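Yeah, one chain of the complex is gone here, protein chain that is, but the others are all in their spots.
And now, subunit A:
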Amino acid sequence: MLRQASRLLARRPILAARTRAFSTDLSAADQTADAAFADAWNKVIPNMDPPKTPLSFMQPRPPTPSSIPSKLTVNFVLPYASELATKEIDMVIVPATTGQMGVLPGHVATIAELKPGVLSVHEGNEVTKYFVSSGFVFIHANSFADIIAVEAVPLDRLDANLVQKGLAEFTSKLSSATTDLEKAETQIGVDVHSALNSALTG
């Protein structure tokens, strides 16, 4: 109820205190949720300060512009590093479960799951390719793309021999697998290795 009321009020978003590499949108609705939580907390536990929530550690993201921007801003994150942080590029091709998907500025807002495959980032004339194990990609209406992958390596770090060996190993394991769990695990191994194979050759 509070959230609906605040949307009508359209308050200006307040910038978060900490500056970060990313910029996200702390809209009016987010502010009220934070305030509602803080109020509820203070009523029940008056002696302690309320804990912080993730919203206070993020920067607001720009709202959807009226015209299509010229560049796509991409955040490519892994558990161990942020490969690309708010980098402005022309296009990115992601290996979604439905196939290779090209993302250009002004792409419709999408949530897509990734399968093992090659991710390529196109900036001007440069193309950087990564092999991605799996993850998610969120494309927002304001031409921001978030790619979250579990593991990503540049293609030149892959060893073709090991890929072949792994593929052979998992294929043989798949044919000898008995339980459903084993079958699922070996199937995943086969999928990943054949994707690696096609990435190296294709």
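Following the convention adopted for this analysis, a residue touches a chain if its C-beta (ideal position, glycine included) is under 8 Å from a C-beta of that chain, and two chains touch if they have at least 3 such contacts; residues count from 1.
Keep this in mind: contacts and distances are computed from a predicted model.
Of "COQ5 protein", "Protein YIPF", "Auxin-responsive protein" or "ATP synthase subunit gamma, mitochondrial", only "ATP synthase subunit gamma, mitochondrial" is the UniProt protein name of the chain excluded from the display.
Across A:Met91, A:Leu104, A:Ile148 or A:Ala177, the single residue that touches the chain missing here is A:Ile148. Touching residues on subunit A toward the chain that is not drawn are 3-4, 7, 18, 20-22, 24-25, 27, 29-30, 33-34, 36-37, 40-41, 44-45, 48, 51-55, 57-58, 61, 75, 77-82, 85, 96-98, 101, 108-113, 135-136, 138, 140-141, 144, 146, 148, 150.
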